[in-house]
Structure formats: C-alpha cells, structure tokens
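Right, one structure below, let's go through it.
Only a single protein chain was left out; the remaining protein chains are all shown in position.
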Amino acid sequence: MSNRTTAAAVCEVRNLTVHYDVSATPVVAANEVSFDVYEGETLGLVGESGCGKSTTAMAMLRLLQTPGRVAGGSVNIAGVDIMRLRPAALRDFRWRNIALIPQGAMNALNPVMRIEKQLADAIAAHADTGGRQALRARIGELLEMVGLPADVRRLYPHELSGGMKQRVCVAMAVALNPPLVIADEPTSALDVVVQRLVAQSLIRIKETLGIAMVLIGHDMGLMAQLTDRVAVMYAGRIMEIAPTDILFKAPLHPYTQQLIDSVPSIRVKKPLRVFPGGPPDLRNLPPGCPFEPRCPKAITICRGETPALKACGEKQYAACHVPNTNRNNI
Amino acid sequence: MTTASEKTANTPLLEVRDAVKVYGGGFLSGGRRVHALREVSLSLDATPARITAVAGESGSGKSTLAGAVLGFVQLDAGHVLFEGQDVAAMSRNQRFNYRRSVQAIFQDPYAVFNPFFHTDHLFNLVMRRFGIAKGRKAARARIVEALETVGLRSDDVLGKHPHQLSGGQRQRIMIARACMMAPKLIVADEPVSMVDASLRSTILDIMLRLRDDNNISFLYITHDLSTAYQICDDIHIFYQGAQVESGPVDAVLGNAKHPYTQLLIASIPEPDPTRGWGTQLPPDDENNDRDIINGCPFYPRCPKRMEQCVAHLPARVSLDDTGHQVACHLFVK
Partner (left out) sequence: MRGITKGYLIKRLTMLVLTVWLGLTLMFIIPRLAPGDPVAAMVSRLSAQAGRVEQSEQMIQAWQERFGLDAPMYVQYFRYLGNSFRFRLGYSMAYFPTTVEEMVMRAMPWTLGLLTIATLMSFTVGIAIGALIGWRPTPRVVRTLLPVSLCFTSIPPFMLGILLIYVFAFGFRVLPFAGAYARGVSPAFSWAFVSSVIQHGTLPAAAVVLTSMGHWALGMRAMMITNAGEDYMVLAQAKGLRPGRVFWMYGVRNAILPQVTALALSIGVIAGGSIIVEYIFTYPGMGYLLYQGIVNNDYPLIQGVVFVLICGVAVAVFIIDLLYPFIDPRITYERG
C-alpha cells in the first residue's frame, strides 16, 4: 500500500457527469466525478443511497439504463476513452478490460443457462477458447479459484446458494484477467459470515491476479476491511478521497466523519448519535455545498459556494470549506 | 381485581414455550423439511419495558418466530402466551385486545402502504377499527401527537401519497401508527435493514424513547448484531431454528460462548482498518451444508465440533445467574 503513489493508473475518470432526463431540467446524478484507480489497488466508492456511486460505476461501463445518460467526461482505461468507443469496439473492449461483479447476486445469473455456459459465454466472446477441452479446463480452474467444487459447472443458478452464486460472479469477472473490475455491492445480499468468506476470497483473488478493483458500497465497515483507498460520495459529488487508514483515522470532511460515526459498534456502547436531515433531494439541491443543510460545521460561505475537491495532505483530498484540522497524525 | 394485579406482578408480557415449526415434508409439497423453530422458549417481562433481540442469519427462524407471535404462523407444537393467555385459545374479546396491544413494524414499509390512498387513510383505518379517539378533532390531535413522537411534522406527511415520502418517513409513519394504539409490545422485524446509515440511528433512537417514555417493549428481529448490542437489553441468537445462546446483551455479545455467536461477531466488518478480520477464515463448509435433524444444526460449520454434537441437540445450560444461557455440548457438564 505504501508504493501506491508510484503505481500507474489503470483507469482515469475525468469530470464524469451523468444526467437523468426525468424532467425539463435533468437530474444530475454524478457531477464532475474525477478519480484514478491505480494498478492492483482496491478503491472504495461509498455513500448513502442516491449519492451516485452505482450511477458512476454503471457510467464507467457505459451501461446506464435510460433515462440516464453520460452528459460529459471521460473514462480512460489502458489509454482508451471508453466513452468514445463505437458499439462493436465497445463490445470487444468490455470484460477484457473492465469487468463487473453485479449488485443483485440473486438475480445476476441467467436462470435458464447452466453455470458453465454462462462462464463460457464471457470467455468465448473475447478470446479463442482453444477448443472444448481447454475451455472446460479453464472453467474448472476458475471455479476452483473461487472455492467452488467442479461439479457446480453443470448446475443451474437456482440450485446454488447466494454465496455460491456470488462466487460464480467473481469467477466470471476474473475469467479474462482484466486490469479493472467493478464490484457493485458484491456482498450486500449475503449473511455476515458468508459475506466475510466471499469478500476475503474476492480480495485474495484480485491480489493474486493483480487486478485493480472499484468496490461500490454503503457499509463503512466493509470499506475499512477491504479497500486501499476510499472515495466518499454525496449528492453526485466526491466529498473526500484518501487512503483507507488515513480516512478512518483522520477524516477531513464532516460527512465522512458522520458516516464513520453512524456505524454501530459491537465493542463499545455509545449513545446513539442522531443526525439531522434526510438524504439530499437531487431535484432540489441547495446552492453551495450539498451537505450544508446537514453539516454541523457549516458557515456562511458553504451556503453560497460549492467547494472544489482539493488536496489537503499528501494523498488526501476533500471538497469542504471547513475541513477538520485537529489531525493528530500528520 | 386480585387476578389482575397478580398478572402484572408475575406473569411475563410475552412468553414463547417450546415453539416448534417445521416447513415442508407434507404430502403435496414433498421434499426437504425445514426446521424453522426447534423448541424455542423465551419470555419478555412486562415492567420495566425491555428491548429483546432475536438475531440470526437468513434461515435462522427469526422471522417465523415473529410471525408466530403476531399470529401469522401456526405453530406445530408449543405455545405463545400474551399476559399469561395462550394466543391460540383466546376469546374474541381477548383477541381484539391482543391485536391492539401487540403491534408490528416491518423491513419494507413501502409494501404496507396502499399506493392509492393518502397517508391519512392508514391512521383513520386504525382509528375506526379500534375506536381510539372520539370526533374528528380528537382524532387529528392523536395523529399529530403520534407523528411528533417519531419526529415527523404532520404537515410534511399527512395528505401525501406513499411515493411522495422518503423511506425514512414511511418507516417512521408505520411506527407512529403502531404507537397510536398505545401497545405494550411492538414486534420490529428488521426495521432498519433497508434504511441508510443516517436514518438508522434515528429509528433506533425512537425505539429507545418509546421503551423509556411510553413503556413499550420490543421484540427486535434482526441480522445485525451491532445495532442489537447498541439498543437491546436481552438477546437470543438463532441458528437454523435453534436458540444457540441467550441472555443479557452485554453477556452474550461481550462474552460470547457459543462457537456460532463467536463466528458471527468475528465476521462483522468493523469501521477500523487496524481491527482487521484477520487472515484466519472460518471453516468454509457452505457447499456441503447438510441437514442435521436431531443434532446441533451448527455442526457442519463448527470449528469445535465433537462426536456427540451430531447425536442430539444440546440442552440450554445456564452459565451464571444473569440469565446467560448457551446450547452447546462444550458447556454440558
């Protein structure tokens, strides 16, 4: 984790903006989102529902469903801007360079196809499979890698448990050894024990293969356990981005602080902290900082001027007029 | 009158005795029998009001237990007693009283709303059904009061359709509706598992206030041990229908004895990168889970399993006089 600064970026997201055309004025679900994903790292993208984390992920894959559309910005992977690819080239580019572990594990696999066929689909669409024998061997290898017995390949999705299905999705995502995998809440539907098993095997596999990952989630606990860096999103904007250990030890943005504080602990009983206000209404955002109405530290300027994401330390960036200053570690 | 006073002194508010529920295995449905409840017993004292958690993963039987308490699920054996009265053998009057005294809130409040009606409809319905307030004015005052208890302003939510409200508002409306009946017990089935972090503490806080200010007890059904630890007084850990560990929440979660409780606690991701999960993985037997009919259901995944665990389900053993009980052969003397 220490040499991240020297690592090359496998993916550069620049000013990615997503509009939902649901009314005369589009709803801005992702607003000028920019970040890099470095080789082999796990970048967490965290926030509450409606913060734009899944929208950003889907936009990176160019898989937004209408009425959503990318209104601007670029996503460069391996020197190619995925936003500029024509359909045939995009098809070829996908999975080979950017794969997806989808959110709804329960429904991510085609119910009428055997597991092996769904894995073979992904491989055969992009690479020479080297014949039936080689393909079968490869599928066996992939299933073994995620800790599933080989006979799973003959089964249909409904014959697998939630955890097993999610493992199949992991196997599918790494089948072509892409430089980047996007995992959209990969374990949110699983029980806590299975979640730990699947999450840890996911991390182990991506580290073995040297794959970089963007991990979408809402659980700060999972972020602390699984990521190298975390980007916190709110109302379609990145509020703070920093290496995981720094972010949890000394968050700069009041919102990050609030997210961390709202996770109930199993070790220490603390009085419940009730935070005022609800999630932001994207159709009706306040001028200035979108978090201002809920922010305990808001000052006059927050109401008028939207803060830009700026460096506040070597690897830490925050979009806040009044970032935390009582940092005891740096 | 003496019977009534005796009741409050000794009788628990809610008691579940040796509840058994088995799904499937019938002639028509055939196939696998699922043991949703294996001789489950628990009791909730009437005063002071307490929050009792029933915690477990999916398939643990916790929702079946909630259903049995609410009368949605017929038990195959055992009893549910409310204020000493068997729910299955209640007279019409007693049942009406029971329906009023025991309220429920659910995971997905959206499913409870009729999308065609204003939110007022929901309140008016229970007003009429249970004759809570006389006259339009008194009724309105009662609704406003109930909404205030859950931190909602009546102007914000009344006269609106359910889709115009946020998830947190809908969930709080359901709690307000439950409160309006001045219940003695609220069965809360995963009330915070679908709301965002910031709303979660709001709803948990409401539960605490209702316990302390309104003397309402809660049966809190959850998969999340952390929230249970923060707000509950007692906890029962369930695994595949078996009650593996119970007792005061500090004892059970602070000093967990059952290997399953320990595994659950160790699997919780903590928001602290320095407190890692560690590299030691729990035994990964998800693929060959098998049905244990008589023995301990946790046997296939237990790191400390022994021979006698397959043979029969261990009885609950009291560890001390606080009520901390565990059902594990490791503690059978």
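A and B are the chain letters, set down in written order, and residue numbers restart from 1 in every chain.
One rule holds for everything that comes next: contacts are C-beta pairs under 8 Å (C-beta built on N, C-alpha and C of every residue); 3 or more make two chains touch, one makes a residue touch a chain.
Note that the structure is a prediction, hence the values are computed from the model and not measured.
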Inset, instruction - Using the touch definition up top, pick the residue from A:H158, A:K270, A:R283 or A:K310 that touches the left-out chain. - result: A:H158
Inset, instruction - Among A:A108, A:L247 or A:C320, single out the residue that touches the unshown chain. - result: A:A108
Inset, instruction - Quickly run down the residues of subunit A that touch the omitted chain. - result: 61, 63, 65, 90-96, 99-100, 102-104, 107-113, 121-122, 125-126, 156, 158, 169, 172
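The rule we apply is simple: only the chains that are shown with their structure count from here on.
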Legend entry - Averaged-CA centre spacing for the pair subunit B and subunit A, given as whole angstrom: 33
Inset, instruction - Give every residue of subunit A touching subunit B within the complex, in rising order. - result: 48-49, 147-149, 161, 163-164, 191-197, 199-200, 218-226, 244-245, 248, 258-260, 262-267, 269-270, 272-275, 277-279, 294
Inset, instruction - Using the touch rule from the top, collect the residues of subunit B that touch subunit A in their complex. - result: 57-58, 166, 168-169, 196-202, 204-205, 208, 223-227, 229-231, 253, 263-265, 267-277, 281-282, 284, 286-287
